[in-house]
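Just below is one structure, and these are the notes that go with it.
For this view, one protein chain was removed and the others were kept in their places.
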Amino acid sequence: MDYTIEDAKGKLGVLIPGLGAVATTFIAGVEATKVGIAKPIGSLTQLGNIRLGKRTENRYPKIKDFVPLAQLEDIVFGGWDVYSDNVYEAATNAKVLHQQQLDAIRPQLEQIVPMKAVFDHEYVKNLDGTHIKAKDTKYNWALALMEDMRKFKEENNCDRLVIVWCASTEKYIETSAIHETIEQFEEAMKNDDPNIAPSMIYAYAAIKMGVPFANGAPNLSCDIPALVELAKELNVAIAGKDFKTGQTLMKTIVAPGLAARALGVNGWFSSNILGNRDGLVLDDPDNFKTKEVSKLSVLEEIFQPEQNPELYGELYHKVRINYYPPHGDNKESWDNIDIFGWMGYPMQIKINFLCRDSILAAPIVLDLALFMDLAQRSKMSGIQEWLSFYFKSPQTAEGLKPEHDIFKQLIKLQNTLRHIMGEDLITHLGLDYYQDLVEAM
Amino acid sequence: MDYTIEDAKGKLGVLIPGLGAVATTFIAGVEATKVGIAKPIGSLTQLGNIRLGKRTENRYPKIKDFVPLAQLEDIVFGGWDVYSDNVYEAATNAKVLHQQQLDAIRPQLEQIVPMKAVFDHEYVKNLDGTHIKAKDTKYNWALALMEDMRKFKEENNCDRLVIVWCASTEKYIETSAIHETIEQFEEAMKNDDPNIAPSMIYAYAAIKMGVPFANGAPNLSCDIPALVELAKELNVAIAGKDFKTGQTLMKTIVAPGLAARALGVNGWFSSNILGNRDGLVLDDPDNFKTKEVSKLSVLEEIFQPEQNPELYGELYHKVRINYYPPHGDNKESWDNIDIFGWMGYPMQIKINFLCRDSILAAPIVLDLALFMDLAQRSKMSGIQEWLSFYFKSPQTAEGLKPEHDIFKQLIKLQNTLRHIMGEDLITHLGLDYYQDLVEAM
Amino acid sequence: MDYTIEDAKGKLGVLIPGLGAVATTFIAGVEATKVGIAKPIGSLTQLGNIRLGKRTENRYPKIKDFVPLAQLEDIVFGGWDVYSDNVYEAATNAKVLHQQQLDAIRPQLEQIVPMKAVFDHEYVKNLDGTHIKAKDTKYNWALALMEDMRKFKEENNCDRLVIVWCASTEKYIETSAIHETIEQFEEAMKNDDPNIAPSMIYAYAAIKMGVPFANGAPNLSCDIPALVELAKELNVAIAGKDFKTGQTLMKTIVAPGLAARALGVNGWFSSNILGNRDGLVLDDPDNFKTKEVSKLSVLEEIFQPEQNPELYGELYHKVRINYYPPHGDNKESWDNIDIFGWMGYPMQIKINFLCRDSILAAPIVLDLALFMDLAQRSKMSGIQEWLSFYFKSPQTAEGLKPEHDIFKQLIKLQNTLRHIMGEDLITHLGLDYYQDLVEAM
Partner (left out) sequence: MDYTIEDAKGKLGVLIPGLGAVATTFIAGVEATKVGIAKPIGSLTQLGNIRLGKRTENRYPKIKDFVPLAQLEDIVFGGWDVYSDNVYEAATNAKVLHQQQLDAIRPQLEQIVPMKAVFDHEYVKNLDGTHIKAKDTKYNWALALMEDMRKFKEENNCDRLVIVWCASTEKYIETSAIHETIEQFEEAMKNDDPNIAPSMIYAYAAIKMGVPFANGAPNLSCDIPALVELAKELNVAIAGKDFKTGQTLMKTIVAPGLAARALGVNGWFSSNILGNRDGLVLDDPDNFKTKEVSKLSVLEEIFQPEQNPELYGELYHKVRINYYPPHGDNKESWDNIDIFGWMGYPMQIKINFLCRDSILAAPIVLDLALFMDLAQRSKMSGIQEWLSFYFKSPQTAEGLKPEHDIFKQLIKLQNTLRHIMGEDLITHLGLDYYQDLVEAM
């Protein structure tokens, strides 16, 4: 396999369905970074290092100095939203960032105005938007989105586009017959089939336009056979789903640690309180269902109870999200983990994470935009499992269980980068350090 | 390199300096497992799986079915202690395990009676023991320990021995000239040099006898150039130091997770309360110093502030251990972690771990005993860095920084096992899953 | 008012609807206390002191030495349940107490066998019982319960009876016309009106028999005008409702402290996990509703937002109960309290209470049984508001707001005891200590 990577020349348009708290925090952070008043903390592409070679070589370049990514200076932002607020107004309403920071980059933010969204109230009952495309068939909506992309690219003189879904969680639906082949899918769009969710229309439009598409919510979106097949066929990179932030991030950190040590777990209770629009949407049981499915599978894949019935066969896992306005975007999670050790003796771990929802999500949007663009330029088409590091519910090839362990995901990501750049993969074996020493003596 | 591994035939004597809470919990657990009334939860060698080959092959044998380890049935226990209590009495006093469990295996435990210890009150001020070898030179003490080993092996008809240090933390000392070469070291032992701590005498005696030695406390013990050199020369496996349990275990789980995501950390406060003999010993500032050095380095090695000054350059790390009798062996830790994300926004993580000190340590003793024996039979002599997974302060080759990230340590351990068994190392690259699919289409 | 208190002579029968975890823990604890293998910790009547006179007098008798209460030795236990298990069996199933403790008093517990319960599945959907009285009109059920009481009293040679409701929370209903007068109420019972819950039938039967009745669940039960009137008329003491344990106990401790200091509160989120039968019953939204109403009012009454709009006008209060089997009876609560101080600066309090549901409730059952009996012998008929100390949702005279502040409730209780015994009430004024000193100089 040859990974001749195209240059990251010219402008990269980052288009975002859903210019709410996450997206505006992402955009404001990039703009603030450009003018030197903030740092893109949490972004692997901007701040992360990667070890190359042996430990004793001491080679730890920054990732952005190792692989050819687009520069922040070359990014142009755009998107769609059900409200007509520009990014300055939307960021102000979101109350995530200090107002004085927003004011310092007001001109840059004000000029980013959303395009009219494809929206169906049926999928998100707790939201009402007015800045939406006129009623039409779902297929025609897809064509309209494609035209939006074309125009945006032209008007902003972009070399490439990439799309990252940052809109709300849609209600729960399962894969059905119309999602199986691209023919059935297109037919269903034309017939306004209720199994076609808006996020699928965006994904379809992106793929048809050759634009990489990453999905930050737990909705199916591009995770259906028809669109996987289409992406393969048209050589477009896709990835998903559901940004891994907050409690699930902690879960995929802590659970592998317990599993590493063969400690048993018989209960894991997770409670969340948050008061932003995301919390409001998830207060609807239909939408929470979509989220719950995404959140629950995590532990099962990490603990593999079928391989370890003595340790994880009785695990009771429960996740609750509570809408709690006093906290706004300052999401807080509380986990109680019931574990058992040697001879079955019980122990408990309590984790209280006072986090910020959009602050944790924003750097993921940046990394995905840049890595998806890299993948596309490297001709890595179809599902980008190496980016599962960023997702609660990683999309994988059919029949392949996803890795949820964040550390395996990180190695996967890093070894993928080493691989496409022709560097040795790292196995952490390290026996040679001791053999060399022997010989040297 | 050829890893012809000798068979694990005959009996394995596990000798333990320090038959206190940890050691008696370990022994009782193994005996209870033998008679089927308990399970050795937390032990990788007994319950852990290892993935072999590709994910789709679905090969996850138990480690004990993959590498040739000694059987629990073949283990014989012995040790040294400053109190003359047999293991039943000592376990009863330790109040870690339910009395009815101890009573069920009372005969097995009662027959394990400690040999007289080499002990110097100067190194552990808060302990007073009477079951100790008569005053003599440190060199003669070493000879006496070697004679103990010889006799134990003969009387118990053992094929092999292994030693795991489970005694108290000694006071803080640093490497000095007399630790540099084996000649200087032996000379110093003969002169009763105060820089020779008891744990070094045990290590020396073990190595001289060709017995693998693992150190569960933070004292230097075998981590000095003279003994490393001797181990190499005599082809003996050594490893250390300081069992990784409780708070440090959580730290090496959570810190890599934060580093993985390039989240900044500017403060980490760790408080512990425990009421066992370990807590009492650590109430003496000289002994706490030894522990503190072991605990503090962990974060620095994981976060690498020199590579990541923007994220970890300002990290303030403080560790406190408080003797608190009401909790006994039920150690409890509380961590406050001050992190910052996108644009520098602060967040906090609080972790409250209600653990059990000896319950977490016991399976480590078992795994180390079995893996050290495996290493010896595989002719892997000198420092066993692949076992750093079990240590707060892993011993490494001079000039080589240890890995503290528990996930890298686990991969190192697993890939070492794969390596000596001739299996493919795992890199988590996994691009082939998608290439196969392409070709298949 | 004259409080000539009748002697506590002869036996006191304590009858309990609902011989589940709480009731059996209560009974076992009293029996264990009688034989000297346990102490009735948490019981004010057994272990509490009461200050009499001035601080300098140093008079702190035990409450049981100050007021004439029935002796533990004189208590006889009985009750009704929907399962036919005797108290030994029921306590064993409840898994609250160590089995060896139960075994030590097995004979005493085995001889307590429940009478058949009045039960209507409609009110507690998640329970199914078979040990229930044959279908009949609610009025006839009341007569049958009265006959049960008469027979129990006679067979056990009791001087007096008292009833404490320990059964499950019934589904939510509100006071309606048929609860207004005793005539309407009796008519409704005869007509099997669905607004007559089983707990009302028990309360009615008790009052008619002159037996004091205390209600440990949040159901209305005796808290309806008809039964209040009847209790007054027949000079019977009644009290309720909902034992104050766990999270609400902590809430009525902490909230008055914040109010004392005029600290503002704008959010209070309370989450509970528990895995006992109570948790199962409350997993049904209808039953949780009853509990929620009882739990939510607490903060409003303590903070009085109408008097303190600047401090508590915006308070958002949310309570969640989650059924979580791994914890069994070991209920755990987690509270996040958002407060603000000087100039409005925000602060947070997190409280994690690892409690035991039945262990906290059992001493309340004992105290209520003894104090209700005392009230009856003191001719304090009708609502016993001075016992609001024990209830989440204290029953008060119509139009009178309950005190929820546990400290005011305690003073009320203590001053009531002082009052009926002819001692000075305590006001904590204490200026005289300083005036005496002046004069003495």
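By written order: A, B and C. Residues from 1 in each chain.
Heads up, the rule we're going with is that a contact is a pair of C-beta atoms (placed from the backbone, for glycine too) under 8 Å apart; a residue touches a chain by one contact, two chains touch by 3 or more.
A quick note: this is a predicted structure, and the numbers were derived from the prediction, not measured.
Asker: Please identify which residue in C:I5, C:L354 or C:M421 touches the non-displayed chain.
Answerer: That would be C:L354, which touches the missing chain.
Asker: Just name the one of C:L52, C:L97 or C:L299 that touches the chain not displayed here.
Answerer: Missing-chain contact among the listed residues: C:L97.
Asker: For subunit C, which residues reach the chain that was dropped from this view?
Answerer: Listed in rising order, the touching residues are 1, 25-26, 28-29, 32, 38-44, 46-49, 55-56, 60, 97, 101, 232, 249-250, 252-254, 256-258, 260-264, 304, 307-308, 310-311, 340-345, 347-356, 358-360, 362-363, 380, 382-383, 385-386, 389, 396-397, 399-401, 403, 405-408, 410-412, 415-416, 419, 425-431, 433-435, 437-438, 441.
Asker: In the whole complex, what residues of subunit B lie against the chain that is missing from view?
Answerer: Within subunit B, the residues touching the omitted chain are 266-267, 269, 271, 273, 316, 318, 320, 322, 324-327, 332, 334, 336, 338, 348, 350, 352, 354.
As a working rule, only the chains that are shown with their structure count from here on.
Asker: Counting only Cα atoms for the centres, state how far subunit A is from subunit B in Å.
Answerer: Whole-Å distance between the two chain centres: 39.
Asker: If I count partner chains per residue in subunit C, which residues reach a count of at least 2?
Answerer: Only 350, 352 qualify.
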